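One protein chain is absent from this view; the other protein chains keep their places.
Moving on to subunit A:
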Amino acid sequence: MASVLIIFAHPVYEKSRVNQYLVKAIKGLKQVTFHDLYELYPDFDIDIKKEQKLLVKHDIIVLQHPFYWYSMPPLLKQWLDLVLEYGWAYGKEGTQLRNKKLFNAITTGGTFAAYQKEGHNRYTIPELLYPLDQTAFLCKMTYYPPFIVHGTHRLSDVEMQQFAQDYLQIITGLRDGLFREDDLVSATYMNNLIDKPYSL
């Protein structure tokens, strides 16, 4: 059984309905650590040593966050800046993260259609996530496709509940090794692995 670390970053979690559903679904699972950055470091005083220890202990790292300006909230960016140190995460001696898996769990207001070449966001989410893909590469990690919840502003409670179930299924599936590595690397969205693909 693999261990999963969910690095959660949401500056206004109390207002995010979707994330509340998602978090509720995966919190307290066996072998899954939920790590709430804005709750731990409201002052942005990240305890780097502690974060590094936590990373070392886990196999799969999930960055769960809203998709602000096609990217992540500032604290999560700061976390990447400061925790993934040269000589620790990357560089010749930086091998602490080698062979770990990394992927994003993202909530976004834009629809699937909007994140297409023809849509008004012009790029797909995997394209917009290239920087993270490359981050994983530099740290000798495997980058998995993202789990996405689109169109969050229009979701009903039932639909949000459904996404929470999907998320639960994916996290536990990864933990228990239920997915084939080939599928994991080749899928565009993690959602596809549990037959919940988005389509136009």
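Keep in mind that, in the parts below, a contact is a pair of C-beta atoms (placed from the backbone, for glycine too) under 8 Å apart; a residue touches a chain by one contact, two chains touch by 3 or more; residues count from 1.
Here is the rule we go by: contacts and distances are computed from a predicted model.
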Record-based protein name (UniProt) of the chain missing from this complex, from "Potassium transporter", "Nitrogenase iron-molybdenum cofactor biosynthesis protein NifN", "Sarcosine oxidase subunit gamma family protein" or "Carbon monoxide dehydrogenase": "Potassium transporter"
From A:Leu54, A:Leu82, A:Ala113 or A:Ile194, residue that would touch the chain that is not displayed: A:Leu82
Candidate in contact with the missing chain, chosen from A:Gly91, A:Pro131, A:Gly177 or A:Pro197: A:Gly91
Hidden partner chain, touching residue among A:Glu14, A:Asp45 or A:Glu118: A:Asp45
Residues belonging to subunit A that touch the chain removed from view: 43, 45, 48, 81-87, 91-92
